[in-house]
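The complex appears here minus one protein chain, its other protein chains still in place.
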Amino acid sequence: MNTLMRRVAAEFFGTAFLVAAIVGSGIMAERLAGENIAMALFANTIATGAALVALILAFGPISGGHFNPAVTFVDAIEHGVPWSVAGCYLGSQCVGAISGTITAHLMFGLPAVALSHRARASFAQTFSEFVATFGLLCVIWGCSRKRAEMIPFAVGAYITAAYWFTSSTSFANPAVTLARSLTDTFSGIRPLDVPLFLTAQFCGAIAATLLFRWLVPGLHTSAKAILVSAGPTA
Amino acid sequence: MNTLMRRVAAEFFGTAFLVAAIVGSGIMAERLAGENIAMALFANTIATGAALVALILAFGPISGGHFNPAVTFVDAIEHGVPWSVAGCYLGSQCVGAISGTITAHLMFGLPAVALSHRARASFAQTFSEFVATFGLLCVIWGCSRKRAEMIPFAVGAYITAAYWFTSSTSFANPAVTLARSLTDTFSGIRPLDVPLFLTAQFCGAIAATLLFRWLVPGLHTSAKAILVSAGPTA
Amino acid sequence: MNTLMRRVAAEFFGTAFLVAAIVGSGIMAERLAGENIAMALFANTIATGAALVALILAFGPISGGHFNPAVTFVDAIEHGVPWSVAGCYLGSQCVGAISGTITAHLMFGLPAVALSHRARASFAQTFSEFVATFGLLCVIWGCSRKRAEMIPFAVGAYITAAYWFTSSTSFANPAVTLARSLTDTFSGIRPLDVPLFLTAQFCGAIAATLLFRWLVPGLHTSAKAILVSAGPTA
Partner (left out) sequence: MNTLMRRVAAEFFGTAFLVAAIVGSGIMAERLAGENIAMALFANTIATGAALVALILAFGPISGGHFNPAVTFVDAIEHGVPWSVAGCYLGSQCVGAISGTITAHLMFGLPAVALSHRARASFAQTFSEFVATFGLLCVIWGCSRKRAEMIPFAVGAYITAAYWFTSSTSFANPAVTLARSLTDTFSGIRPLDVPLFLTAQFCGAIAATLLFRWLVPGLHTSAKAILVSAGPTA
């Protein structure tokens, strides 16, 4: 029980810092780079990728370092984590993500929360979210059996690339998407456009999971073992 | 048989994502950076290098993570992979690469395929492709005996550098070159210029392989062992 | 005794090079990038993050690679390092940091020392320092039990991100803050604003330490073991 609380807390803090990094660096980039949008997105990209490396390294040994409801959801499907724990993770990730937005706003002297007006509604962007999350889960499942200790670097590198190779800049994370609807800055998304993004993300995650069921037959069982061994030992 | 299909599928998805990353980030960079070509190429570079790290980490344990006919060809010459498997890899890489271009176009709301008009035909660029692929294979062979687990980082870092130190921006990959002839965007190449690039790439790969035959005498046998151990265990 | 002197010397050189990297790259960036502040901060960011990776890798095996009084302070609280040693570290870090500023100035042909006129006094910036140092210690404690050999990369990546996601650009280090008050260039801070930054930094470090006491119960004891094993063996 106590152990579960610690894992849930690790998901809270990890997701909060991840969103604070995304939203905060977006604000800083917009302020400094002005109309040079390429430079702004590039700074936003490096801050996000680097934050992922640091946070998964730091909180991974405690909770697995998901910070992402799509990851937790398919991990539960594959029996890597029980559904009861997955439910706690999901709640914690959403609350953590929103706390991250608020923290970023306070660090830059902005009101705690503001609805975004930035439209992200095209078919191209929705399809991008499907591809981005499909790729993210390919990277995680692909590393999880033989290269689990490399996951922080693989995920950080993947998202760094995906910010640029998708037209949506790869949210690829339902909790992050939710929290980014609450900031009217560089990294925001109009609340209206959130449901379609979430749908695409879960579909992408599930598709990659089905692919890897066939691609690496023994993955399932070993992934479970990895999570257990990565869990808190206290 | 089943195992071969999995390896071929891994080459397909890895090459598709690699090309999607190259072409997609080129489109994004061109749109955001406008006439600031240095910034555009830099974003394109980081996206490509980071994608290589993530993809070789993820798919490497299944297929070896070639994603490149020149690599598969010299690996077959060195008996690292049987010629029959090499043939399947090559087909899969080409189909995967073209799928990557199409995916990138759909993610940015463009027609599925368009022939490039970007000329890349000088002697300097052809020589660059020879040097770039020679260097790529030096890096792969150099790491393959004692530092095989570092290959994802070595290849990602090498291509990051090579985008800038060659006048061709280092395609260094026949399947990728083919697929980039089908996009009329930042990263494209005129179909007319493809054959010379391909020739230079294969020559560079063979030259590096001959060099390393002499440079590291035991490489041959151990490389084979690595591939086997990196192969699917199911 | 002799061993202590070596550890103290390692903290001196490490902190000196870290500050030289921060201040020196700030001067170079300001000179080359002019009014393009985003580009200047980005170059400053990458130089700082990369320097941290190299310096913690190099001096970490000798002294633990703190280079930071806030880190040494909470490490002493957790009995990782005796208070007498901590005192020596703190003095060495401060003298090293100031030497770093002087070295940077000499490398760019500036007077050895100059008081900064750059105001960094808002609530938002002070709160940013609390968050930045809280996060830094989360990363260090989070890695210290099972992934201690990854700390150089985790810290380098974290600070790379934190330069952009905080409005203060994440000093997160009392000795560095002190030394940056002595340069009237890009990375400077008005001496008047130093005390509030220092207070926020120590509070952030202590808060993260209390969190990890609960989050990873066995951390305390094992952190001690890590430091000992990382110490000089001669």
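Order of writing sets the chain letters: A, B and C. Residues in each chain are counted from 1.
The rule is short, and it goes like this: contacts are C-beta pairs under 8 Å (C-beta built on N, C-alpha and C of every residue); 3 or more make two chains touch, one makes a residue touch a chain.
Computed from a predicted model, the values in this text were never measured in an experiment.
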item: Omitted chain - touching chains that are shown; value: B, C
item: Candidate in contact with the missing chain, chosen from C:54, C:77 or C:203; value: C:54
item: Contact footprint on chain C, counting only the chain that is left out; value: 6, 9-10, 13, 17, 20-25, 28-29, 32-34, 36, 39-40, 42-44, 46-48, 50-51, 53-55, 57-59, 61-62, 103-104, 106-109, 149, 152-153, 156, 232-234
item: Positions on chain B contacted by the hidden chain, ascending; value: 36-39, 41-42, 45-46, 49, 122-124, 127-128, 131, 135, 138-139, 141-143, 145-147, 150, 153-155, 157-158, 160-167, 211, 214-218
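Keep in mind that, in the parts below, only the chains that are shown with their structure count from here on.
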item: Topology of the chain contact graph, where touching chains are joined (line, ring, star, complete, other); value: line
item: Most remote chain, CA-based centroid, reference being chain C; value: B
item: Chain whose Cα centroid lies nearest the overall Cα centroid; value: A
item: Separation of chain B from chain C, taking each centre as the mean of its C-alpha atoms, in whole Å; value: 39
item: Chain A and chain C: spacing of chain centres that average the CA atoms, whole Å; value: 28
item: Residues of chain C whose C-beta touches two or more other chains; value: none
